[in-house]
Each structure stands twice: as C-alpha cells, then as structure tokens.
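All protein chains of the complex are present and in place, except for one that has been dropped.
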C-alpha cells in the first residue's frame, strides 16, 4: 500500500504514520519527493487497515497495490477452473448453454421447454427461484423436467433458510444480482458442496464481483461460476447495459468460468441473439438464455424470452462463432 | 397503460392487443394517429402484465401511467407520517439526528460515544449490525449504552434468521443498502412491529426505492423510514455521490420520513458537515452520522467518522439551518 | 404525444391542455380513465413543444411516441446506407478496418504504420486531429503516407474554422466524442460533401447519438458513419465501458453504418482483440484500431495501441468471425 502524505505534512506527522504501519505489522519505506513524501508499506497488505490510515489528518490519500482477493485470482491458480455438473463441464473447451423459462408456471410448460432446449443443444435447465417455505411444491415440475430430459437444474436461492432445501434438489445454486452482496447468503452457499452461479450486481465493480466470489470460496466452496447480467447505466434503450468488457477482464484476473446472461443483461428480445454471439466471440464460457413456449403469456420476462424455435435458430448460429474462437458448442 | 403499436401494425394485430387487454380485465381505448395506433388500457393498471404486452410482436412500446406503488404514496396518505420511537418523533417538525460508530468495538467505546452524541443533541444511537448467531454477545455494549443514556438504538439486521433476535433488543431495524432488494428480508421486517430504517441501494432508482418500502408496508408494517446514503456514479472524488435530489422528490411523492446519511453517502470526512447542512436545507427529516472517539483506530469507516468534538460543532451549525427552513433540532 | 393529466385535474384544466394542443396544430384525443385523464395529441408530433406542455401545472407527465429523428431512421430509409470512400465501401458486406496511430509524430512513424496496417488488411488510415491553424504542416506526413499506400485518410476536425482546410486533405472528417454535441461543428461538417465519422459522446444516449447524426444530415450531408467508442460508467477496470449493445440497436433503428473503436472504448490493450471480435459478432460494420510501431514512445495513448505485429495477428483472427456472421474482411 502506498500512503501519500499531504504537501505540508511535518516530520512528526510522517513518523506517526510510519509508526502506525509498523504497529500493523508492515515495514514503512519512505520516499521523499519534491512536493511530498510518499510512504510504502511493505509486507502483507491485508494486515493494513486502509480506513484507519486514511483517518489520519496528515494523510492525503492511500493507494492499494495488492488485489484484495486471493483465491479467485489467476495468480493463485494458473489453470482455468473447470466445474463438473454430471457430464457437463463448465469452463472447458465446450461452450455451455443454460436455458429455460424465468419461472416455472406449470408441469407442461417446463417439460415442454426442457425438451425443446435440450434438443437445440442446451446442457442445463434454468427454472427461476425455488422458495421451499412459501411454495414447497413449486419445484416438482422442474424435477420432472429433469427426469424427462436428464438436464441438470439451476435454481436461484434467495434466503439463507432455504439453502439446505434448494441444495437437495438443485444441481447448481444461483445467487441473484440483487443478492450479490447479501453476505449471509454468500456464507451459506459457501458451505454447500454444490456449484454456485454468482450473478454480478447491477452496480458492482469488477473488484466487488470477484470479492463476492472470494467470500464464497473462503467458506470452502471453490466451485463458483461467475455470470455477467447487465449493469445499470444512463442508457435508455435497453433495460440494462450488458457489459461484455468484463469477460476478457475476468479471464485475465481469475481462473473461474464466466457466463453471460443476454436475456436479463439487455431485457430486450432483439438484442439477445447478437449479444450472445458477441459474448462467445470475446471469450465467455457459456450463456444463460430465457426460453418460453409462449412469451405473450409468460408470468414474467415475456418481453425478453425467446421462443423454442428462435432458440434453436440461435444455437445453430452460435456454432461457427464458437469454432472461430477455437471452441465448440 | 398506453400501448404504442408498430407503424405497420395490421388491423388484426391491433385487435389482438385489444383482446389481450380485455382478457386482463381492462378496457382498450383506440386512438388512431397519423403514423400509428395507440391503445389506452383503462382500468386498474396493476392487472396488466406489462411484460406480456411487450412480448407481442406488433407492439412497439408500453408506457405505464400509474405509479407501481400505492401505500407509500402521497396520494394514498396526504399527511406526513410521523414515527414514534419512545419520546422521539421522526418525520415531524424536529430534525432527528442518529449518531454513533460504524461498529461496536468495546463497552467503553460505545458508552463514551453514546454519552458524547447525546450531549451534543443526537436523539438515537446507531451501532452497526447485530449478528446474534455469530457473535451473540456483541449487542451487550449497545444495550448498556442505551441504559446509560436513554437513547433508543438503531441496529442493522442482515439475515432473515436474525430478525426476531434483533427486534427484541433494537428500537429500529435497519435494512442496509446492499439488502434493499433482498425481498425475503424485507418480508420479515415487514412482519415486525418495530420501525424499519430502509437504506437506498447504490443503484436504486427512486421508483425501486419506494417499491421496496411498499413491499415492507404491504406486509403490515407501516413504520418505514427512508434513508438516502449515496449512489454509484462515475465520480472519482468521493466514495459515493450523495443524491440530495431525492429528498424533495420523496417529500412530494410519499408521506414517509426521509433521512440522509452523509457519512456513507460521501465516504469523505470533509464532506460530512457541508452535506449535512444541505440535507436539512432541502427538507430532510434527519441525519445519520458516524461518530467515533478515535477514528484512527476504528475497526471500519474511520476515514468518514467525526470525532465527538467535530460532531458537537456540526450540531451547533445545523441549528440556524433548521430554523431557516422552519424546523428545530 | 401522450399527455397524462394530474389525478385531480379539473375539467377546465383538461380543456386548457386540449386547446393548447389545437393551437400547436394537432388534434387532442381524450381518454378518461378510472384514475386520470390521458390526452393523445394526434398529428405531427414535431409541432408539439414538449417543454411548454410540461410547464402547465395540471399536467403530470408527457410521453413522446414518435422518434425525434427522421432522416437517420430505418423507417425513413429501409436499405442499409453504404458509404463509398474511393474503392472502399463502409456499411456493405465487407467489414472495414481503419487503423493508425493516435497522433502523427513523424514522417517515418506514419509511413511505416500505414504500410504495416495496409499489409495486414486495413482499408483506411487514421491519424489523429489536423489543426491547420496551430500546426499547418502536421498533415504532410499523413498525406505522404496516403500517397505511399493509397489508403484514404480519416482525420478529426475540432474547430469550425478548420473544416474547409481539413476537408481539402482528408477523405473522412471525424467528429470526436467530446464534440458530439458541438452543434456549430456538426452544422459545418453537415455542409461538407465528405463523409463524416461521428463518435458517440461519453454519456450520450442512443437517442442523442442519432439526433446528432440527424443534425448533420439535415444540413445536407447524408454520408454519416456512426462510431461507438465507450461510455462512462462506474467501472474501474477499463478506462471506458465499450457498449456493444448499441450496435444491434442502431442496426434496427437506423440505416447508417456503425463502427466500433475498441482502443478508446476500453483504453486497455488486453481488451482490444476480444472486444474487436465481439463487435463484429454482434453486427458492427467495421473497427477503428490504434496501431503504433513503438507504443512505449507514443505521444499519446501508447497504453492502448497495438504493435503492427499484434494488429496483423488480430486481423487474421477476425476473418473466421466475419465469416461466421456472413461477412468478409
């Protein structure tokens, strides 16, 4: 960590900061410039309380050098993490597509959708959130669809009290964007042995996103799958701004797989197909796409759901893109 | 709701939309313009599934007219809501200041702070989050400080499983910015009889903020106190951008009290005092301010905490501002 | 345009609004709902002064229905606009890549770069801004590079007083992001017969971006090439957030060609190649890429410039992506 002193800092004030750094277990290293003194804190930066240093009146600013996360970082683990769910590998050479409706509405709806997306090439089935306390049977349709198609299931968990129940039935636990910094929930899924699909919060920086993944991993669950799903900007055309820049950025900073959700990420049907192609072109490990047999009558998100036929067309169009970047789908 | 048809929509497509509106229990009202047909849906807009209408291919866009919230709205309740916590009234003529440290570090720290902020004019004591399952005794210091000073207590609750325990000891339940859309938590505090202090999420629009309050109120708890605490923008100078525009906006749209947290809202010590004054000048019902006896050694947020002496000075400077807008402090 | 009246608007107030609409040359169409009256203004929406209607106290809100632009819209012109610059066609089946340094530093630098990018497949040469009044000879290097390679030239014009001079030497006039709403400059390039490359402002909405293009076109110059170059968000990792969502959005709304500038759009060398691929995958008509023979010694933007060898590698990798979306490069 680099501590920049104020221009008029006295020798006594400089020594005070140096002493505080030592008290925290690091070694101060002074660099007296033309205009101001800069103090490097050498050692494990995690020992240094940034807020406390900033609270010293003679300190102008504090510049962290080390990344605040460790387990998620590419420096900690060089090779790409590949997460296995049954026969499916997420993060490997194959692009994995997760598809399904925003919410399970009926046994027929989910089974019909599951069969259609499987036929088109999807490898996992998404089916909204499972709320075992409020609607304990809502999960049955999804379970039957899994039985009928063999597709593993991704379900969102929204409450610490539900983790055990959801974990029992679901193959991947999803943490939604609105809960990305619900630390109690992160802790619970961190204790699970099921893979966790962590969606980026609407205004989460890349650092915060990775820190939330770190939080899960530090509880012992290293099977974290990241997912970009749109950020909040001033843009008025689409519901959110799908931020594909994080895909290559995460590939550089982290070994974890990164998926892209163009359905929520844009909230706009017309953008789902082109942004799916772009996601794969820039290195995403997979996609999550909303598919509904009858979007006009969907309980929610009908305006961003593909019909099974549109989904099948898209899957076909994605193949040459995947090949162009040395992957398959 | 106004449904704008695409320019080339056929008569059959227009009739299809009209029929869907009727199926949802509203009355369609066609308006054939020069370039396109616009359909008004007359009746209770809440019956209309916007996503489903948008999913119809011949529909260009959908413009909601009614506000999506009801209980929080000024139209539902004309007079300002005043929330009583012991002798303290929040939302009335008096400006209420809540003060205290970010976290309870020791019995001495919290009691010393409580006495100091009470003497300076604070009416409630804040003391971070209470996590009864992980540190069951952490609340004791806060309870003693309450006993010593008589100041009611505001504590954050972060987990649905903790609501009952926190509710038992705390006078106001705080829902943090990161949990503003943790709907399971909102539901639980909505069932409580204790007032809820709801902090605005970092990227929450005004509508989303009010919708979260509506969610709590619809569970039966009408004692909701709103709190602006900074939004995320491109600004690099302060940690967040304190958005005071919402203060007069909320006063117009809602009857609920609105507080401002300039400590988290700016994350910058120098900005706390001027932005506190600005908050009161534009109509806030109170402030939440971080105070720590020794910010250099605070466990967290030392860089934005006032010392007791600075807090007392600020309280003095706020008095003429409050008077200037016809209030007292 | 749809005018939503306030809930308690009187009959007299409703009639006042209706009369104002008539005065502006449109026909009012009343729709009396359960909660409020909504007034449609039928006719040419461009005649209606939105600000004036909003200024009426009994009006709650005003919802425009027609798009504010016309010439740029896909509704005005169905087929894609193809802009010819010498032999090069922008907006056609071929993906066009514009490459070159951020600034012309020397005769050698620009000629060397021009030869390298031409060999790799670039079709036009970019060379920063030409400021004829402050450095009248700075353009010479670029002119020689054009002569040596045959590559047409793209140059930024920054001052209304320079348009005539830049137009004389340059094949495409570039308007930079910081001048996207410099209306006097837009007017001048609108009078030119040379194609204009219009870069999106850092916080321009899609509507504002298209409105600036409309402004140029309404002066008579229909050869406008749009260019996405990154928006300003809270993101800390890259300098800007390249917003590829606008590519398919513009393709839908407008007939104009849209290019992408991944160099400025990300400001990050590592992101240039993957985001270039993504841009083409989602439908961009071309790219603008910074190339410098020795980025470590570039006058500016060295940190986002590719070396000629890296550029050649990227061009090779783009080919299969272009093919995958039915285009060539």
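We call the chains A, B and C, going by the order they appear; numbering starts again at 1 in every chain.
One rule holds in what follows: contacts are C-beta pairs under 8 Å (C-beta built on N, C-alpha and C of every residue); 3 or more make two chains touch, one makes a residue touch a chain.
In this text, all values refer to a predicted model and were calculated from it rather than measured experimentally.
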| item | value |
| --- | --- |
| Listed residues B:86, B:136 or B:320, member touching the removed chain | B:320 |
| Per the touch definition above, residue among C:7, C:54 or C:93 touching the missing chain | C:54 |
| Positions on subunit C where the hidden chain makes contact | 20, 49-52, 54-56, 158-161, 178-179, 181-184, 202-203, 232, 269, 295-305 |
| Footprint left on subunit A by the chain that the document does not show | 2, 4, 7, 29, 31-36, 38, 40, 42-44, 63, 65-66, 75, 232-234 |
| Interface with the undisplayed chain - residues on subunit B | 203, 205-207, 231, 233-238, 241-249, 252, 266, 268, 270-271, 274-275, 277-283, 320-321, 323-325 |
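Just so we're on the same page, only the chains that are shown with their structure count from here on.
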| item | value |
| --- | --- |
| Where subunit A and subunit C are represented by their mean Cα positions, the distance between them in whole Å | 31 |
| Per-residue multi-chain contacts in subunit A, two or more chains | 203 |
